[in-house]
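A single protein chain has been omitted from the complex, and every remaining protein chain is retained in its original position.
Note that the chains are named A and B in the order they appear, and that numbering of residues resets to 1 at the start of each chain.
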Amino acid sequence: MDIDLEPVAVFEAPIYLRYHATSARAITPFLHALRRGILLGHRSPATGKVLFPPLGSCPESGQPTSEEVVLADTGTIISFTTVHLAIPGSKLKPPFTVANIMLDGADQFFSHLVSGCALEDVAIGMRVRAKWRPASEWGYSLENIEYFVPTGEPTVDIPTLKAERLRLAQERRHA
Amino acid sequence: MAHRVAVVGVGQTVRYRTKINASLAGLVREAALEALADAECTWSDIDALILGKAPDMFEGVVMPEIYLAEALGGVGKPVLRVHTAGSVGGSTAIVAATHVASGLFKRVLTVTFEKQSESNAHWALSPSLPFRAHFNSGAGGMFAPILREYIHRNRCPADVGCMVALKDRKHALRNPRAHLQIKDISLQMVKDSPMLWEPIRFLETCPSSDGACALVLCSEDLAERSVRPPAWVHGMAMRSEPGFYPWREEVYPHATRECAKDLYQQAGIQNPRKDFDVAEVYVPFSWFEPLWLENLGFADRGQGWKLTETGATSLDQGGDIPWNCSGGVLSSNPIGASGMIRFAEAALQVRGMAGAHQVDGARKALGHAYGAHNQFFAMWVVAADKP
Partner (left out) sequence: MRDVAIMGYAQSPQVREARGLNEVEMLMPVLQAALADAHMTLADIDFVCSGSCDYIAGGAFSFVGALDAVGATPCMQESHVEMDAAWALYESWLKIQSGHIRTALIYGFAKASNGSLPDILSQQLDPYYLAPLWPDSISLAALQANLLLQTGRYAQRDFAEVVVDSRRHALANPNAQLKGEVTVEALLAEPMLAPPLRKHDCCPISDGASAMVIAAGEVAQSLADRPVYIRGIDHRMEVHQLGQRDLTTSVSTRQAADRAGVGEDKIELAELYAPFSPQTLILQESLGLRPDVVVNPSGGPLAGHIFMCAGLDRFGEAARRIRAGTADRAVAHATSGPCLQHNMVAVLEGK
């Protein structure tokens, strides 16, 4: 039998695996608080620093955390980037700015969008406030905050802020 | 006391690129066979097999050492598979070298690889977590803020990153294996390329590559009998720290400085810029070069970008401390292999086997790899002379 066979160079073998994950001990209250428009952090018993989001563990010490701290929805930009690349499957249209934001009262930054100003005006040390979506749209997600907007306050010097926060944490530990 | 270890075989994919037309077994065997040939030995001369690669989701094969056992001569041997994120190529080499350093294994084969075109690499790099807003901005989006901080703190001119990209892409033209070969590359071309994640432009970014890299490591007595010059391991070190913790120093991470300190102590390095002849350092986005120059002690704090500016790290410009003569990660990035490629290229340099990208008379070289959120580090020092 003489058959002209094309070499098989590619074949598709899709992998579909379904996972369900239950929320963790620390995450559950955090997500419930978000649904009520509240930003919750944890203070580490070992370091006195405030972690956000609260994952239930202090990465510096490996100790569990549970002491809740309600945080303001204002903060300071630690650093940021403006993304020009369209992300497949994302609703966000580039360019958009993602910033590492240190909420007031927290010692661990988190990432979120910054908008409401010219992108080139975003700066390290800029003061920002959350712009929340309408409360009727709130779910168990940090996306209840649509983005952060500049407050117009003067730019903060990050090393000074860091030193102040570390000093406060030290005091808390010895209190 | 650790037994001496030497690299006597190096193998790499003939040309890193996407959608390499080979099975996973074919991909890794190509590199392994080259390393075995270089070491003038066969599969049966190998005492242990150490594999390394980044997340299995890049290929959709769970724990691939199981499937690749026969392909890499692993039957009847101990087989280990390392996974330390982006640094894995380097840490795998270190685990392999530890096999020999233990005195229990005389000759080992280590292979790292990635065939990320098999799946959706962007998806694999962006796991969705329930407590973070999901921006899916990929690796570049994660690193850009750190690089911006470097630029902000040190008040650098904006085009230093572009100079690094130009340098590494010109180096790549000397290395036929490099994925990205842009013949007419120029500084203007880099500057004109689209901005992706500020401050990183398209041509300042690593590609997504398929590829494999392999090493044969052996004991002192076997290395002394090797046909081609061995590269002697003078030191190796690994350090990790958590990626996120309060007020973490991300631009000058503790782990990288401690890792370098440990390594330099082992290898007797006092002045990296003078003691090394060449370095292969994990730079996936251009600005990482000045950042690592400082972190690894080649330049003082805040001065790394100046070193780049002077052309000191350029082989083409006759710099005194060329970095990434192979074209580096900026030119080829099969993630699981990239760390080992750095270690392998360092070894090739001190063996005098780096071909057109050889630094004349190189006798001591640094290989460096890092992973995840600037938190996992693996480094080694190799030299033409015994330690």
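To be clear about the criterion, a contact is a pair of C-beta atoms (placed from the backbone, for glycine too) under 8 Å apart; a residue touches a chain by one contact, two chains touch by 3 or more.
Bear in mind the structure is a predicted one, so any value in this text is a computation, not a measurement.
Engineer: Using the definition of touch stated at the top, determine which of A:55, A:106, A:142 or A:169 touches the missing chain.
Structural biologist: A:55
Engineer: Pick from B:81, B:234 or B:351: which residue touches the chain that isn't shown?
Structural biologist: Considering all chains, including the one not shown, the answer is B:81.
Engineer: Which of A:27, A:101 or A:145 sits in contact with the chain that's absent?
Structural biologist: Selected residue, touching the omitted chain: A:27.
Engineer: In the whole complex, not just what's shown, which of B:7, B:27, B:41 or B:57 touches the removed chain?
Structural biologist: B:57
Engineer: Residues of chain A in contact with the chain that isn't shown?
Structural biologist: Where chain A meets the chain not shown: residues 13, 15, 17-28, 46, 55-64.
Engineer: Could you list which residues of chain B touch the chain missing from the display?
Structural biologist: Chain B touches the missing chain through residues 1-3, 23-24, 49, 54-57, 59-63, 65-70, 74-85, 91, 95, 98-99, 101-104, 124-125, 127-129, 237-243, 245, 253-255, 258-259, 372-373, 375-376.
To be clear about the criterion, only the chains that are shown with their structure count from here on.
Engineer: Between chain A and chain B, what's the gap in Å when you average each chain's C-alpha atoms?
Structural biologist: Between these chains, centre-to-centre, one finds 30 Å.
Engineer: Which part of chain B faces chain A closely enough to touch in the complex?
Structural biologist: Its residues touching chain A are 21, 60, 122, 130-133, 135-138, 140-141, 144-146, 148-149, 152, 194-200, 242, 244-247.
Engineer: Could you pull out which chain A residues touch chain B in their complex?
Structural biologist: 9, 13, 15, 21, 23, 27, 30-31, 44, 47, 49-51, 53, 55, 58-60, 78-85, 87-90, 92, 98-100, 107-108, 110-113, 124, 140-143, 145, 162, 165-166, 169
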